[in-house]
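Missing here: one protein chain of the complex. Every other protein chain is in place.
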Amino acid sequence: MLFNLDKKITEAIDDAASKSLWLYHINAGSCNGCDIEIVAALTPRYDAERLGCKLTGSPRQADIVLVSGPVTLQSRDRLIRTLAQVPEPYCLVTVGSCPCSGNVFKGSYAICGPVDKYRHVDVSVAGCTPKPEAIMAGIAQAAAILKEKRRGMHE
Amino acid sequence: MENFPILAIMTLFMGAFINSLAGRRSYKARCAIVFTTMAISLILVLAMVPSVMGGGEIVCYWMGGWAPEADWAYGIGLEVDALSLFFGLIVTIAVMISGVYSFTYMKHDDSQVNFYTLFLMLAGSVLGLVLSGDLFNIFVMVEIMTFTAVALTAFRNDTEGALEGAFKYLVVGSLGSMSILVGTILIYACLHTLNLAQIAQMAIHARNPVMVIAFGFLFVGFCTKAFMFPFQPLAADAHAVAPASISMMISGVLTKCGVYGLIRLVYVLFQNIGQTHVQYLVTGMGCVTMFICVTMAFNQHNFKRLLAFHSISQVGYVVTALGLGTALGLSAGLYHAINHTLFKGLLFLVAGAVQHQTGTLDLDELGGLSKKMPRTTALFLIGAASISGIPPFNGFASKWMIYQAAFSKAVNTDNFFYLLVCGVALITSVLTLASFVKVAQSAFFGQCSVLCRDAEDCEKGMLVPMSVLAVLCVVLGLIPDQFGTLFLKPAAGAAMDPGVYISAMLRGADATVMPAIYGYVGAWNPVFFIVLLLIVTVGVTIYSVSAPLRRPEPLAEGDVEDEHVLPENAKYEPFFSGEESVHSHVGGSDLFWGFKENWKKYFSFWHDWHSGIVNDYELYGVVFLAAALIYCMLFV
Amino acid sequence: MAKLPYLGTALTNLFRKPVTIAFPAGEAPAAQPAYRGRIAFDASKCINCGMCERVCAPSCMTRVAKPLEGGEPGDQEITFTFDMTSCTFCGMCADFCAKKAITLTEDYMMTGIIAEDFLVTGKVIKKAPPKPKFTPEQLAAMKAAAEAKKKAAEAAKAAAQQA
Amino acid sequence: MTFNYFVSFFFIVLGLFCIITRHNLFKVVIGMSVVDYGTNLLIVSIGASNKGTAPIYAEGEILPGTWFVDPIPQALTLTSIVIGACITAMALSLVIKIYHRYGTLDTREIRRLHG
Partner (left out) sequence: MTFIQTILNILLLPGLAFTLIASIWLAGVDRVLVARMQRRVGPSLLQPLYDVLKCLGKETIIPRKANEKVFLLAPVVGLASVLVTAMFLPVGGVSALKVNSDMVVILYLLTLASVTLIVGASASGSPFAGVGLSREMVAMISYELPLVLVMLTVGRVCGKGLATFSLSTVTAYQAANGPLLLNPVLWPAAIAMLFVIPCEVGQHPFDIDEAETEICEGVLAEYSGRPLAQFKMMHNVKMYVMSGLFCAMFLNISTGFILADILIYCVACTLVTFVSMSVPHAVTARFRVEQVFKFYWTVVTGCAALSLILVWIGL
């Protein structure tokens, strides 16, 4: 288009992909320790909204999917189904040790293994309830990855 | 030019007669006869338009050549001035479209010959009522109209409640006819004439109580025919069970005859629209009907019963606009009358198409028809948008005129009542929009219910008349000024200025109608089109730049749509917060919980008020008749 | 109208400094003093007793022993790997470690993309125990000699008493 | 002449009362026809006067001083009677069909369309 306006616009869109991060939180059987830490990240003290974060209600509007909790037997199908319904490009961030390895519940009959088995995890934040700052650092890392993914999408 | 009116009426009646003779032979013959009859009457009415509407000439025809002598009219006269021709147009267009529609709609019914005979008699009587210039002739036409409408309502007597609806319509309708007859006779007792023009001439001087009671009786009679407030259960029952083309005729045409009668009564015969009390009576009736019918329609389950209540509430709009008494109010009312026939006809035909394909009209069972019947859904959206007054369509233009008329009337007469009228009118339009959102969600969009899985779009024979109506809806919405000057001003002028009507009828003089003077403003001018064009370009630029579209791939082999879909390929299934997506259609009566919750008592009162028992409806009618008579005695 | 309890505080907040920490901009604020964060493993102190492995609930530790190539036979090089993603930071290993080789630092910023970001490893060189100076046979011989000497001394003492 | 008016209005009111109170379909139809009779009587008595004779005369012998009853209401009554008959016929046929379908004549049971 005229003086490569469309390049400028797609450049702006790629840049915006890392500035407006809509979080969608899936609780795959967590003890709610990580859940309250995620929400704590949005409180005035840590204020994830500075990064452009906002909790959304539906996976169709998710950019970063936060998974917490060891993927229990019951939540396995629901996790896979919800992850399938999120539009590309999106990042999967695991919060806490449970989703990465099942933590103390490792090897139990009710656990369906780490989230890695179902989809490649972009960023994982370790800590048995990681501090909100750690979660925000993880989200910042995910934002960078998201920008690459968005750029990769239209190459 | 002289005998066009009588020819138009007689072709319809002759058509009915010929059809019952020659129509039995074959379907093709029957359709040919009916189509030619309707076409001839339409052409005759259209032929009169340029001279009557344009030139302002009034066509008078005396039956049997009994012209008035020594200016006393003793013969039966047909008089066609701009007002009656305007309604004649509405009638013939609606008849034509519903006739063509019923060719395919009624194809699988038995005894179609009787159907078309009754249909043509109904059309003839309605056209006769609108064009006639004699009060008793109006009564006879009203009788034939009611008679045939009752017969046609009960035509499919196997549907649930058809006979019951027809019977109630007949019983309470006869109350209305009785009051018209008594009113006519009382006028005859005082003035010893039945000719409209003559009555109009002499009624001003004869201000005795008998005339006042006659006015009361006639007012109640025409309110019954227009299904105003206490009589609206009749229309609701009749429409819900009648075939779709007949519902269109009843709501589009019969109610208009009641409105025509009211206009003649109040503007021409007694010319007492000037009195504030008469305005209160007519506008009050309109407002009460408007509001109660829209709230009644709000939680109906049957699609056609919902449409019936809406059609009465729109007639309430028309009557409110008439009752204002100003030129702008009357032309707004007339404009809304023709718009109402168009979009209400369209909606009824859509309802017929839905019933034809899925066999049911219950909003709780329907769902997701838009995938199976795309064209019918598009037509439904046009009809729903125009009835709820969405800008580009005709409902918006006429409702807007009504608000202008009501508000300027409120300000000129500095009277708070018309402000309430304006407020009620706006609230009713929002509630109309609400119930059509409900119909759209429960019947057309949302998830496909088990009943609509095998429905496919209806044949061309039904789609063509519906699309003609849709095109008219859109066109009338875009050209309100030109339509106003061409049709509304002469019609309103004819009603506002009865002097010309009288002189033309009695002395046969050729009088020109003085067009009604009112400041009217265009709703739509070309600049809007440029703006819309610009907006579309903005939209297109957004399209070209953004990410691709993902259309749903077909289901993998192991998956069944609503029963079991593998979690991996659930990308295009609706989001059920992680659960497997089962069939769950939100529609019908579980919408608008917030609103219904607050008005529980109001809704349950009116639910019980429509008890369905003949005696109750008759009681309401008689109480209304008594109240109207007392009101007239005291104030008019 | 319902009273609005927070209206006053909300409006005054407008003019007060926000309490948000500047984290993504500045460096991460320090955790509380005794925060149990990432594990620090001091390989030199560890004596490979295995107490931590037995006590760790999520068994996030693995020990791999291989003979030290440079040293004498019997030397072992044991690599400890603590997987932070499966550790619950309960601190049991630190408490039970006799040698206090494991300490939980206050570093909580444990985010990473690949698994290696979360592994804390340490190589413990376990010298083979020093060879006893005498082989068991020599020990037996020395013991026999000591007995014999003791017997001879008692015999001489007995002879002297008799004399 | 006023007596006729009282009787006709009495008939109309009686008919309406019958339609309102009776719960049997036939009685409702009878009420409707009573209302019709009332209106017909009213129409006829409008044009009548005591000293008038039947409005029939041979050609050319209108004597001054003869007083005719007004013929127009009588014509209207004819149509009104015809219409009343048709309405009653239609109503009765509907009642028969309703009886076949609903099995009862009581209006309180025939209320499928309500609310």
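First chain written, first letter: the chains are A, B, C and D, and each begins at residue 1.
Here is the rule we use: a contact is a pair of C-beta atoms (placed from the backbone, for glycine too) under 8 Å apart; a residue touches a chain by one contact, two chains touch by 3 or more.
What you see is a predicted model, and the numbers here were worked out from it, not measured in a lab.
In terms of the touch definition stated at the top, the absent chain reaches A, B, C within the entire complex. Looking at B:Ala32, B:Val113 or B:Leu426, the residue that reaches the missing chain in the full complex is B:Leu426.
Between the chain not shown and the residues B:Met1, B:Val450, B:Ala547 or B:Ala627, the one that touches is B:Ala547.
In the complete assembly, the contact with the undisplayed chain comes from B:Glu573, out of B:Glu143, B:Glu164, B:Asp237 or B:Glu573. Within the complete assembly, residues 1, 4, 6-7, 10-11, 13-14, 16, 18-20 of chain C touch the chain that is not shown. Chain B meets the missing chain through residues 368, 370-371, 374, 377, 381, 385, 388-391, 396, 400, 403-404, 407-408, 410-412, 416, 419, 422-423, 426-427, 430-431, 433-434, 437-438, 440-441, 444-448, 521-523, 525, 527-528, 530-532, 534-536, 538-539, 542-543, 545-552, 561, 571-577, 584-587, 590-595, 597-598. Residues of chain A in touch with the missing chain: 12-17, 19-20, 22, 43-45, 47, 49-50, 52, 55-58, 60-61, 63, 85, 87-89, 150, 153.
The rule is short, and it goes like this: only the chains that are shown with their structure count from here on.
C-beta contact counts were set side by side for A-B and B-D; B-D has more.
Per-chain CA centroids place chain B at a distance of 31 Å from chain D. Chain C and chain D have Cα centroids lying 112 Å from one another. Multi-chain contact residues, meaning those touching two or more other chains, do not occur anywhere in chain B. Interface of chain A with chain C (complex): residues 44-47, 50-51, 97, 100-104, 106, 122-128, 130-131, 133-134, 136-138, 140-141, 145.
Interface residues of chain B, counted against chain D in their complex, comprise 74, 136, 140, 143, 147, 150-151, 154, 157, 160-161, 163-168, 170-171, 174-175, 177-178, 181-182, 185, 188-189, 192, 194, 236-237, 240-241, 305, 607, 610-615, 618-619, 622.
Residues of chain B touching chain A in their complex: 544-547, 550, 567-571, 573, 575, 577-580.
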